[in-house]
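One protein chain is absent from this view; the other protein chains keep their places.
Right after this comes subunit A.
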Amino acid sequence: MKIMVAIKRVIDYAVKIRVKPDKSGVETSNVKMSMNPFCEIALEEALRIKESGGASEVVAVSMGPAQCVDTLRTGLAMGADRAIHVDYPGSLYPLSIAKILKALVEAEKPSLLLLGKQAIDDDCNQTGQMVAGLLKWPQGTFASKVVLDEEKQVATVDREVDGGLETVCLELPAVITTDLRLNQPRYATLPNIMKAKSKVIKKVTPQDLNVEIRSDLEVVQVTEPPKRKAGVIVSSIDELIDKLKNEAHVI
């Protein structure tokens, strides 16, 4: 069985982002970029399935500008067998990504497509659901536990939903998106980083895959959220209770 994992290069989660003065977006030049944390979890899960004998190959894929190769290289250093980079310099929305992923799935024929539940830059939480819809595959979103049964060709997925945990059983092939608690991703070791340099990253373009990139969304402006006005430090519980009661009127 082959597993495909989609990986996105985003601004590192620890960076405090800055909105550009012209309101066209967020400052991304000279900012530390990393693999989206949810994608790391997806890749880790694929690697664990492979290590337990459940998969023969893990293919990492990423779409975007040339620098995505660095992110794929990190994925290879974690343990992915090979990678595919879909080279596209412009901005891509989830619908286009889902179409590209569909084309890659049709070419590579994996039994499982793993993605993070959302990217921490656009916070969309759409791509996995959309590619599952396009492929007509079942989906297991927000997964916190994945159990594969190779004989029956099913995946049992625990999903983090608002009311608690929902368990669903999916026929393979399927799409699974990962939540934070699924696993703790590993660090790439130095020998593996060296080894990753000789692994193959295949480069393709959306045209090669016969995917037309069009967008039905336009970002009008990006602004900073309104600031909360500065608060006060109170010195005692009595003062706090008094303020909550008589100033804020919330208790």
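Note that a residue touches a chain if its C-beta (ideal position, glycine included) is under 8 Å from a C-beta of that chain, and two chains touch if they have at least 3 such contacts; residues count from 1.
Just so we're on the same page, contacts and distances are computed from a predicted model.
S.K.: What name does the UniProt record list for the absent chain among "Trafficking protein particle complex subunit", "Electron transfer flavoprotein subunit alpha", "tRNA (adenine(58)-N(1))-methyltransferase catalytic subunit TRMT61A" or "Light-independent protochlorophyllide reductase subunit N"?
M.R.: For the chain not displayed, UniProt's protein name is "Electron transfer flavoprotein subunit alpha".
S.K.: With the full complex in mind, choose from A:M35, A:I49, A:L72 or A:L95 the residue touching the hidden chain.
M.R.: A:L95
S.K.: Just one of A:E106, A:D149 or A:E171 touches the chain that is missing; which is it?
M.R.: A:E171
S.K.: What residues on subunit A make contact with the chain left out of this view?
M.R.: Against the missing chain, subunit A presents residues 11, 13, 16-17, 19, 26, 93-95, 98, 117-118, 120-127, 129-134, 136-142, 144, 156, 159-171, 174, 179-181, 215-225, 228, 231-235, 237-238, 240-241, 243-245, 248, 250-251.
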